[in-house]
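The complex appears here minus one protein chain, its other protein chains still in place.
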Amino acid sequence: MGGNTFGTSLQITTYGESHGHALGVIIDGLEPGFTIDLDDLSFQMSRRRPGGNRLGTERNEADAVEILSGIFEGKTTGTPLSIIIRNTNQRSHDYTDISRFFRPGHADFTWQKKFGIRDWRGGGRSSGRETAARLAAGAIAMQILRSKGIVITAYTTQIGSVIAKKRDLSAVTENLVSCCDSEAAREMEQLIDSCRESKESVGGIIECLVTGCPVGLGEPVFQKTEALLAHAILSIGATRGIEFGEGFLSAQMTGSQHNDPISPEGFLSNHAGGINGGITNGEDIFFRVPVKPTASIEQPQKTIDLEGQSQTIVVKGRHDPSIVVRIVPVIEAMTALTLLSLYYDQFGRS
Amino acid sequence: MGGNTFGTSLQITTYGESHGHALGVIIDGLEPGFTIDLDDLSFQMSRRRPGGNRLGTERNEADAVEILSGIFEGKTTGTPLSIIIRNTNQRSHDYTDISRFFRPGHADFTWQKKFGIRDWRGGGRSSGRETAARLAAGAIAMQILRSKGIVITAYTTQIGSVIAKKRDLSAVTENLVSCCDSEAAREMEQLIDSCRESKESVGGIIECLVTGCPVGLGEPVFQKTEALLAHAILSIGATRGIEFGEGFLSAQMTGSQHNDPISPEGFLSNHAGGINGGITNGEDIFFRVPVKPTASIEQPQKTIDLEGQSQTIVVKGRHDPSIVVRIVPVIEAMTALTLLSLYYDQFGRS
Amino acid sequence: MGGNTFGTSLQITTYGESHGHALGVIIDGLEPGFTIDLDDLSFQMSRRRPGGNRLGTERNEADAVEILSGIFEGKTTGTPLSIIIRNTNQRSHDYTDISRFFRPGHADFTWQKKFGIRDWRGGGRSSGRETAARLAAGAIAMQILRSKGIVITAYTTQIGSVIAKKRDLSAVTENLVSCCDSEAAREMEQLIDSCRESKESVGGIIECLVTGCPVGLGEPVFQKTEALLAHAILSIGATRGIEFGEGFLSAQMTGSQHNDPISPEGFLSNHAGGINGGITNGEDIFFRVPVKPTASIEQPQKTIDLEGQSQTIVVKGRHDPSIVVRIVPVIEAMTALTLLSLYYDQFGRS
Partner (left out) sequence: MGGNTFGTSLQITTYGESHGHALGVIIDGLEPGFTIDLDDLSFQMSRRRPGGNRLGTERNEADAVEILSGIFEGKTTGTPLSIIIRNTNQRSHDYTDISRFFRPGHADFTWQKKFGIRDWRGGGRSSGRETAARLAAGAIAMQILRSKGIVITAYTTQIGSVIAKKRDLSAVTENLVSCCDSEAAREMEQLIDSCRESKESVGGIIECLVTGCPVGLGEPVFQKTEALLAHAILSIGATRGIEFGEGFLSAQMTGSQHNDPISPEGFLSNHAGGINGGITNGEDIFFRVPVKPTASIEQPQKTIDLEGQSQTIVVKGRHDPSIVVRIVPVIEAMTALTLLSLYYDQFGRS
C-alpha cells in the first residue's frame, strides 16, 4: 500500500530519490529463458537520461544500469530481476533555497502535509528522475513484447500550440522532440529554445501506438485494458489525462459514425482504438496523453514556507523547458509493462 | 485476477449478467458503526435504473436492493456488506438474433475470442447493467464521504455538439439530462429525442466535481489519486478518456500560466484540479470524461457471425439513444469508492 | 483489506453472518466452459450442514445453494460465479444471554474491542457457519481439479485421545466421524456421545491427502505451496496449526533419514510431503491439522461483560461436542481453492 508496486502477473517495485544514492526497480514475474539485449537496454536509458539532449536539463547522468539478480548466463531465470541506477551528478547545493519554500506546481506542499517530512533535495522521490527506474523495466518488457510481435511507439504530436500535421513514424527518431512530423519538429525545437530564453516552460501532447497486439488481452469490468493503461499512464508525473481511439471527439459522434463494422478480414475502421469492452480486438491500440508545462521556472512565483508565511520563490537549477520529450519513452515503458502483464494473464509465461 | 474486484483499503467485488438471476456487490472494509440511509440508497439506484427516465430505455427494472449481510441494527459492523439486485424485466427473446452475430461497438467479438463462450443475452456481463452493482456500493461510499464533508457531483456538460455554457449545479437535478445548464439541457433533450426517431445514438461529456476533500489522499508513484481515479472511471464501459484540471488544454499553456500560486489562505488558482504529485491538495478535484455514442443502433451494420461469415445486423431491443445520463451517477459512484479507499488508507477507518 | 477475499489467479470473496439473511461467496477467475455438477455441489454442502449428522448440532439448515451468475447453459463463462445460501433455521432468542457477556474461547471479546460493534447473534460473522460459503466454492474447485486428475481427501485421524491406527480411505465415508479407521471411528463416536452427556467438548486432528498433483505448482519465496496452504487452513476457525510431511517429527530426524532419494521412476520416499522448495514435486501432498475443542460448552465459565465486570456464563444453544467432523470438508475446500489458484498461475485457465 506504499504505492510503489505496479502490475499483476508482472510486477515492478521501484525506489529511489532524485539526490539519494541510487534509483532502482525489481521486476518480478518475467518469463524464464529470455535473453536480454543489454545494448538495447542502455540505448533506451539514454533516451530519457538527463544531459542526453541539448534541449533538456544540463544535469548529466550516465544512467548506467547494473543488473543484480534474475539473470543466469545472459537469460532470465524467472526470479526477480533487480536493476540499480546510481546517482552520480546530483548537486544538492543548487536546491538549498527550496528546503523551506513550497514550489508551485510541485508536490512539495502535499508531500510535506502528508508525510510531515520530505527529502527536498531535487524533489526527492517526487522528482521526474523516479521514472528512470520504470524506463529500465519497460525496456526489458518491450524486448519481450517485440519477440511476440507487439511493437510500441510513442511520439510527440504537439508542443505548445505547434501541432504535428502528419504521422510519419520514421521521423520520430530523426528530431530532438520525438515528433512524427519533421517540419513541425523544427518549430517545436524553436519554441523550446525560446522558452529557455524567456525562462518559461511549455506543455504538449504525446500519442502512443501499439501494433501486433493479439485479441484477448484485458479482463472485463475492473481490469479493462483502458483502465489499466490509464492507471499506468496517469501514474507518470505531469500527465494530465488520456484518451483512447476517438477520445473526447467521440462525444460529438453518432453511433453509426463511431461503431467499427466487422468483416471476415477484420474491422473496417478503428474508432475504438483497438479495444472493445476492455478487451483488445487485434487492431492497433492508440491513445493520446496531455503533458503539462514543466513546473520549475526561473521566475518569481508566490508561495508559502514551512511556517505558512507568504514568500516569493524563483526556482533555480537545471530544468527542461519541456519535459514532453523525456516522457515519451516513459509512456512506452509503462505501456509495455501493462501489456506484458496482461499478456501473461491471458497466455501464461512461456 | 478475474478482474471483478476493485480498491485497496475499501474493496468492492461485483457479479452478475444482464439477463441472469441477479446482480450484486460485496463491499469489504467499510468502517464499523455507520448508519446507512436506506432511502438515499434507493434514490441513488433510481437515478440509473432502466425505465426511470423517458429519454432512456423502455426496459423497466425496479432495481430494488436487498442487503444480505454486514449490517446490525441499522449500522455497519465492519464485515462485508452484500447487496443483491434481482433482474425482473429481462426479455431474452428480444436478443435471440444476436446470439450468433457480433454487434459492432460491443464486446461480443472480443468476449467470444477470449472466453470461447458467452452469455449473449443482453450482452451478459458486458452489459451496462453491470454498473447497477457499482452504483449501490458507491451510494453507500457517498453517504460516508458526505459525513466527512466530502461531496461528489457529476453532471453532463456536452451531448453531441450541444455544450453547456455555465456551471449551475442547482440545475443538475432539474432536467432529464443531468446538465449543469438548464438552457443547454433543453437542447440536449431535443437532440436525444431526434436521435431516437432517426434510430441513431449520440455521445457526450461528463464533468465531476469533488469538494471538501482533505489534503493528503493518494500515494506517490503508482497509486496517485489521478491514476486511481482514471483506473476507476475507464473501467466503466463507454468511457473513452479522462482529463484532470486543465487536461488537454495544459498542452498549450506555459508554466507561469499553469502553476497555481500558494498563499497563506490556500492556492490562488486551481489549474491542477486539486492534486499535486498525485496527492490531494485541499482544493476542489475536477475531471472530465468523454462518453461514446450508444453502440446499439437499429440500423443495418456490417458484421460477421460465429463462423466468421459476413452478415448484416440490425440491433433491436430497448436502447438509450444516449447513455451519458445514466453514466453520470456511475461516475459519482466510482469516484466515491476510490476516494473513500484512499481516505481509509490515509486516515484509517474510524 | 477487509480480509474477506482469498486467492490470486482464482479468488473467492465471502460474506454473511450466522443469523443474518444469508451467507454467500463470489468465485472469480474460474476457467470458462466447465460444466458444474449441481448434484455433487449439493452433496458436498450436506457434508457440513448443521443437522446433517446425529453427532452434531441440532440446528437444521437445508444449506440449499442458489447460483446467481457466472453460468450459462450449465457451463461456467469465466465471469464471477455468485452463490447464495439463505439462513432459515436461526433462533436468535437462544443467544440473547450472550449479547452482553463474552464467551471464553470465542471471538466475542476481540471483535468488540476491534470494531466497537458486533452482531452477537450466534457469533455473527465469527461463527463457524461462515465456512458454508467456502465449502460451496471449494466444491466447485474440487470438481475442476478432479477433471485434471487431482483428488483431495481429508479425514479424521484423532478425536481426543482416540487415534486412528490405519489409513483406510474407503472407511472415511462409512462412519459418522470421517475417520480412516472403522474401529477407531466407533470409539470416537462413543467419545463424542459421552462428551455431549457431560456437557463437554473435545478436539482432534485432521489429515489431508492430495493425489495426482503435477510438478510445478507454487512460487518460490513468499508464495510457496506450504505457505499458501498454511494461510488457507489457519484461516479456518478452531484450527491451531499445520504440519507438512514429517512435520514436527522432522526435528528429530537426520538429513539422511529425511531426504527423499530420487530415481528415474520418481522419488523413493516421501518425507517432504510432496513439496520441495515450495514447489510441488509430483508426489502425494499431505498435511495434518489440529482442531481445538468446541469453545461453546454448557458449563459455568468465568468471564466479563461489556462493562468489564466479572460474570459467570453458561453457553446454551445447539452446539457440536466436536467440530472436527464438520471441519473435514472445509479443509478439503480450502485446499482445493489454494491448489486450483496455483494451477491457474502455472498452467493458465484452459
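Each chain gets a letter, A, B and C, in the order it is written, and its residues are counted from 1.
We take it that a contact is a pair of C-beta atoms (placed from the backbone, for glycine too) under 8 Å apart; a residue touches a chain by one contact, two chains touch by 3 or more.
All figures in this text were calculated on a predicted structure; none of them were measured in a lab.
Within the full complex, the residue among C:33, C:212, C:247 or C:348 touching the omitted chain is C:247.
Screening C:75, C:146, C:186 or C:224 for touch with the missing chain picks out C:224.
Among C:22, C:152 or C:195, only C:195 touches the chain that is left out of the view. Against the chain not shown here, subunit C presents residues 1-6, 8-9, 14, 102, 104-107, 109-111, 113-114, 125-126, 130, 158-161, 195, 200-205, 215-216, 219-224, 226-235, 237, 239-264, 268, 272, 275-281, 287-288, 290-297, 299, 301-304, 308-310, 345-346. Where subunit B meets the missing chain, the touching residues are 1, 79, 220, 347-348.
Touch with the hidden chain on the side of subunit A covers residues 1-5, 8-11, 13-17, 20-24, 26, 28-30, 32-33, 66-70, 72, 75, 77-82, 84, 114-119, 124-125, 350.
In this text, only the chains that are shown with their structure count from here on.
Of all chains present, the one whose mean CA position sits nearest the global mean of protein CA atoms is B.
Where subunit A touches subunit B, the two copies mostly use the same residue numbers: shared numbers make up over half of all numbers in play.
Set against the C-alpha centre of subunit C, every other chain centre is closer than that of A. Look at where the CA atoms of subunit B average out and do the same for subunit C: the two points lie 38 Å apart. Each chain gets one centre point, the mean of its Cα atoms, and the points for subunit A and subunit B are 27 Å apart.
The multi-chain contact residues of subunit C, meaning those touching 2 or more other chains, are 1, 79.
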